[in-house]
Every structure is written in C-alpha cells, then in structure tokens.
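The other protein chains are all here in position, but one chain of the complex has been omitted.
What follows is chain A.
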Amino acid sequence: MNKTVPLNSFRQGPDARGRFGQFGGRFVAETLMPLILEVEKAYEAAKRDPQFDAEWRRLLTHYVGRPSPLWYADRLTEHLRKDAAPGKGAKVYFKRDELNHTGAHKINAVLGQILLAKRMGKTRIIAETGAGQHGVATATACALFDLPCTVFMGATDVERQQPNVFRMKLLGAQVMPVTSGAATLKDAMNEALRYWVANVEDTYYCIGTVAGPHPYPAMVRDFQSVIGTEARAQMQEAEGRLPDALVAAIGGGSNAMGLFYPFLDDPEVQMFGVEAAGRGLHTEEHAASLEKGRPGVLHGNRMYLLQDADGQVQEAHSISAGLDYPGVGPEHSWLHELGRVQYVGATDDEALAAFQLCSKLEGIIPALEPAHALAYVIRQAPAMARDQILLMNLCGRGDKDIFTVARHLGVEM
C-alpha cells in the first residue's frame, strides 16, 4: 500500500516553488538562480541515493558521535518542582546535541551539505557564521574532506566569539571579518552571498540554518531532523510515550526545526520556539522576528523579518551571537501563522540565569543559545503537571561563551 501523507499534514512543505504557504521561495539575483536550481537538483538526487544516506550516517555515527543521548535532568526537574504548585512540575529531558563533535547541532547539516558539494564537483566551501559554531563545523568538515574553506563572520561576532575564531583558523579555514551593518550574522550572510555570486563555478555555499533560498530551508531541516527522529525513539524507550512539549531556541531555526519536524503531526505534542528577547520585547533591542516582525524578503526567502515601516531591515540584538538575526526560517514563519508552534521570548538576563543554573544543577555548561530555551523551560515546567514531559534541545555547549558570560557577570579573565 502506498503511504499517503494525511491531508492536513504539517510535514508536506515546501511546494515545488520552495514555498511554505506564502513563505520561502527563491528571491535571488539572476546570477545565482541557475546555481540555486543546480543545488536543488543535486539535493533531490542525493536524497534518493541510499549510498549518500549511508555515507552521511556513517559520519554521524563514527565522527560526530550520534545518536546523542537523551538525558533526564533530574536535579533541574526537582529544583523547578520546589516552587511549583502541588502536583505541578513537568519532567525535563535534554536532547544532548551539545555532545556532538564540534559542540553543537550544526555539524549534522554541514556533513550532509559537504557530501552534496562533493557530489556536485564543487572544490571550495564558504559559510556564514554567527556564534562561530556553524563556522567551526564547516571548517571541521572541510579539514576532513580536504576542501578549502572561507567563513564570513561579522566583526562584532569575531570579537565576542574569539575561541571559535581561533578554532576555525586551527582547522585551516580562512575567517573573513565583515564590517558592514552591525557586523553580525545578517551581514555575514550578505557577504557570503556576494562572494558566492562572484565564485559560482567552483564554490558551494554551506548555509548554517533553515533560511536562504530554496532548497536550503528544506535541506537543512531534513538533515537536522535526525535530532527529532532520535529523540522520538529515545523517548519511547525511556517513557513509553511521546513528550507533551518540545522547547528549542530559534536563531534562524535549524535546531528547532530538527527537533520539531518529526513530531509536527502528533497533535498531543505542544511546541515552543524561543526567540531571543534581548533587553526585552518592549525595547528595540531583541531578535524576536516572529513576535515583533512581519513578513518580508531577505537572503533569498520570504520570512518574518524585523524591519521598519519602509521595509528597511533592522538590526537584531541578543547576548547570543547565534540568535542575533533579524529573520527566521520560512517554515517557522508558516508554522507560526498556522499556530502549530508557539513562539515565545527569553531575555539576555533570563538566558544568563539559565546558563548558570544548568551548569550548577546538571553539570552541563550550555551554549547561550539553548540557555534561551532553558529559560523558557524554567518558566513553563512549573506550570505543567508532574506527570507531563518537557523535552528541550540542548543544541550546543557553552565553552565558546564563557568569556561573554564572565564579562556580563563582571568577572575578569
């Protein structure tokens, strides 16, 4: 019997034009268009090739260290129950993608894309990076596959993520600081696209999140879905059922899409995407594209975007370089409009508090990005019943952030 997707499936996007509802698409200059179509064709073929999948999975197992564990955060759970009403305080689980080689989920999609680039006969790799995690993951894969790698990184981020800049250089990548705009992730992506336009023949652009022109949002989601697929099976094994709620931080949205996607058609599973609320949603300094933005076109796709009344793109702000982006992937934009996923915010200060709490209670120093997800868990778990289960994507480790956090805590290092 043919497997048919239920008519009201949330997992059927994108359509042939790369659209999720009105979002997504391929809004690029003509110079890039033929290449974008070539990437799409190559990815469609790779997807159907069992050898491609086998090679990617071999790397995930033996190089990345997948599957990543599912961890019941016992002490955190008990801590949150202390102040909860009687009968309240959900069980908190972490999907531990911070244990991946290179320290975050980014490597999952990078390895898939580098294998694709090789299939396409591309000989150079470029990437943009915010926190540096995607840059490090790309530099790592390029070292492994002996490909020259150039990483574009906003000068502001170069400053606040020094350890990752050094790592990329050790791995043999060239780091190009970008000074335009606020010199953060958005500007790094502009520059990567500009470089790509001028080097289309031999270069593959390895995008770090579920944004950019089609097929990137779908492709990166597909690779990252390994997170949710594993978590589903692991949760069945641990609890014999699905979780009640999923929580993940949203920069461009790749770790969240990766966790959410395999659960989208399970109506009993609630989902929360946590955007960076920076200094507060009542200020101008945040990165809450879904809560505070409106649909617009940037970086090759239509998505929710922080912009002024005239359609000029606004600068985002977050303590976390990986969330400091004024847009959000098209599939999240669509899920937001459909109401399938709730999008909420966590401030810089809440993330800092969660960062410290997780370190002390669980012995896990999280990256500042998932610390935003954790900040929401801290709010949400006490409101849920004790027998409910909350699963959070702990998508990165905090080594890269200790200098930033120390500075915010007034500690000299």
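The criterion applied here is as follows: contacts are C-beta pairs under 8 Å (C-beta built on N, C-alpha and C of every residue); 3 or more make two chains touch, one makes a residue touch a chain; residues count from 1.
The rule is simple: contacts and distances are computed from a predicted model.
Enquirer: Report the protein name recorded by UniProt for the chain absent from the figure; options are "4Fe-4S dicluster domain-containing protein", "Tryptophan synthase alpha chain", "Anti-sigma-W factor RsiW" or "Xanthine dehydrogenase family protein molybdopterin-binding subunit".
Expert: Answer from the UniProt record of the missing subunit chain: "Tryptophan synthase alpha chain".
Enquirer: Which of these, A:194, A:279 or A:408, touches the one chain of the complex that we don't see?
Expert: Considering the complete complex, A:194 is the one touching the chain left out.
Enquirer: Which of these, A:59, A:313 or A:328, touches the one chain of the complex that we don't see?
Expert: A:313
Enquirer: Which of A:176, A:297 or A:385 touches the chain that is not shown?
Expert: A:297
Enquirer: Tell me which stretches of chain A touch the chain missing from the display.
Expert: These residues of chain A touch the chain that is not shown: 17, 25-35, 180-181, 186, 190, 193-194, 197-201, 295-300, 305, 307, 309-313.
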